[in-house]
Every structure is written in C-alpha cells, then in structure tokens.
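Data block below; observations after.
Here the complex is missing a single protein chain, while all its other protein chains stay put.
Now for subunit A:
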Amino acid sequence: MIDLLIIGAGPAGLSAAIASARQGLAVRVVDEFYRPGGRLLGQLHEEPDGMWWNGLDEAARLTETAKSLGVEICCGVSVFHLTQSQNGWVVSTTQGEMTVPLLLIATGASEAAVPVPGWTLPGVMSIGAAQVMTNVQRVRVGQRGVVIGVNILSVAISRELQLAGVTVDRMILPPSTTVSGTAGQPEAVMQSLLRVAHLAPSLMIRIGSKLMRSPWMQKLAIALYPSKGFSMWDIPIQLRTTALEIVGTSQVEGVRIARVAADGSPIDGTEQVIPADFVCIAGGLSPLAELAAIAGCPFAYVPSLGGHVPLHNESMRTPVPRLYVAGNITGIESAKVAMAQGTVAGLSIAKARGKLTNEQPLSDAIQQVKIVRQHATIQFHPDIVAGRALVGQMTAEWIAP
C-alpha cells in the first residue's frame, strides 16, 4: 500500500519523492520515459561561476537518493486517466490501475510548436528532441542543421549540439504567420534575448561587464541591422533571416530562407536555399497540464508562466482534495526551481498524511523556492514573480491560507 503516487520522475517528482520518503511515506513514482530524470537528462551547460551543470549526474544523484529511501520508480508507464475515489485517486496507467490516497502531478512541460511549411518532412524535429537524442541517446541527429527559432533554450541546446560535434549551420527565425506569435519578429526576439544578457558570461561569451555596457549586448543590438548576424561559439545567429520553407522530397534537404525587415516581413530578391540534413524547431515550452485538467483542477492563464497552469498555493496544494502539483506544470522555470518546489510538495504531502511532526522544514522549503528563483541562471520570463502572485491570489479564493 503506497501513500503517494507521483506522476513524473523529473527534478520536481524525484525531489518530492525524496522529501516525502524521508518523512516515512511509502512512495511510488511513474514516468513515461524509459529512464528517470525527465528534462534533467538533456541538460548540460556552464553556470556563471564556471561550474558545469550536468543534468545526467543530477538525475543519477536524485534517483539513487530516492531509491535508497525505498522509493519505487516505475519507468515506461503512461498515465492516461485519473478519477477521484472516496479515499483518494484511481489512476489508469498502461501497467494497470493504481489506487492511492494522495497524488502529485509533476509532468513538466511540453514544447510548443512553431509551424514552418515543410515541417512534416522526416529530419525535422523539436529542439528538445535533438537534445534528448544528442545527450541521452547519443544519436547523431544529422551532419549539418538549421535551428529555426531563437530563444534562450534553443541557444543553449545548439551549444550542446556543437559540443557533441554536430554542426549548426545557423539559427534563424520562423516565418511570421498567424500562429507564430512574436517568434518571427526580429525586434521582439532581440528584446527577449536582451533580457537574458546577464547570462552572457555563461551562455553567450565570457565577458563580465554590466548589463547595458556589455560589448555582447552592443554587438547584439548592432547585429540586428547588418546582414550576417552575430556568432556565439561560432554559431551564426541571424535575427534578420527567416525560414520560408523546409525543402526536400522524402527528407530534409535544405531550408529556403530570406532576409526580413525589422517587422519580420521578407525582403524581395534575398531568397536562397541553404543545404541541411536536419532542422530543429524551437517554439519554447508550455506546462503539460492535461492530467490536472482531467482531475478537475481549475486553471489560471498566465503568459509569463507559459500558458494555462493549474491553481495551487505555496504548499503546492491544488483546490482539488488530495491533489498536488510541482515543477514546470506550475510554470516554466529552471530545474533548480522545480527541485525546490518538489521538496515543498513532498513535505506538504507528508503533512497531509500526518507524518510531519515539525512544520519548520516546510516553511523553510517554501522560502527556499523563492531564493532559488531569485538566483536562477535561466529566468525564462521577466514577469514570473508577478505571474506566481496572480496564481496565488486566484488560488486563495479556493483554499483558505
């Protein structure tokens, strides 16, 4: 008999498993992937202090800790339905039904697509798929590719591809269409990159100067107008070039590109086809909240958190009895924030189960989430704190604090 079922063995789910198992709960974690770690598995980047963040090592550390505390981790299991029962939840999985008093949904995020004509050709993949193939499965995605969509995630993953010996010919923008939002507009993309200019020492180039004075930023601002763009780690980032179409008969053979005006409209006479054998499309992340919706949880629409997120309070409790959430399902942030949230959820669930004798660790853990958020290397959106506050207010209408 288990006390808690956690859906998702990523940074949030595993951290929650550890925190709750330490309080004596019997915990099972299920995950759709064939090994635990979630998005941690793909992550490899250099922190501002010069240390490398190796997600594979973090995933192994969390998995080992959880197992040593008696947590049962079941991989290759998909959850396709949830129903409330009198004393908890009946969870329908590809390995049969599981009955459990308390449930934590830590399903993370899914990649948003930005469609490009020809994107259904074999050889086109999301940037996250390229990351998993490269860093987890060690499969070469191709010889020479083009990344369509310039954002903090796609820049970091392009660097990972390069570290693995895969050539990224260039990074360009998606075509401006009804469904591309601002991802196809050079000025909007530059603005969003400027927000992460503080990452320059780690993610971009090693310079330590202050925000507006940084040569990298000046370079970036100027680079919008000259045609060649700028390079990071020798990967050309062309904010004034758009992908018109991915070309090929039975697989990717190239990308038809054109120069664009500052508003994203193509300039006549600048079209050319560049050869490529793979294409990565990067459209950002949005919370993967389908199970919370099935469970009947109310939502908030918060663009700074990546879209619709299930309502929850600081203890990661939702308005639905016995249902908790943690990690990127609550908003797109870094793995470290997800881990801190997981710890909160684990302690909060232990409390609900009557196993938390001292509540100090829970309030400390809630504080820790804020501290980690403040120091996050990758801040996906400038208005995260305001977005979190809105979710908190909306949740307060459902749950007394």
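For the reader, a short list of remarks on this structure follows.
Quick note on the criterion: contacts are C-beta pairs under 8 Å (C-beta built on N, C-alpha and C of every residue); 3 or more make two chains touch, one makes a residue touch a chain; residues count from 1.
Here is the rule we go by: contacts and distances are computed from a predicted model.
Considering only "Proton-conducting membrane transporter", "D-allose transport system permease protein AlsC", "NADH dehydrogenase subunit L" or "Pyridine nucleotide-disulfide oxidoreductase", the record for the omitted chain gives "Pyridine nucleotide-disulfide oxidoreductase", by its UniProt protein name.
For the options A:30, A:59 or A:112, the residue in contact with the chain missing from this view is A:112.
Residues of subunit A in contact with the chain left out of this view: 32, 78-82, 92, 94, 110, 112-113, 115-121, 177-179, 181, 244-247, 286, 289-291, 293-294, 298-301, 307-308, 394.
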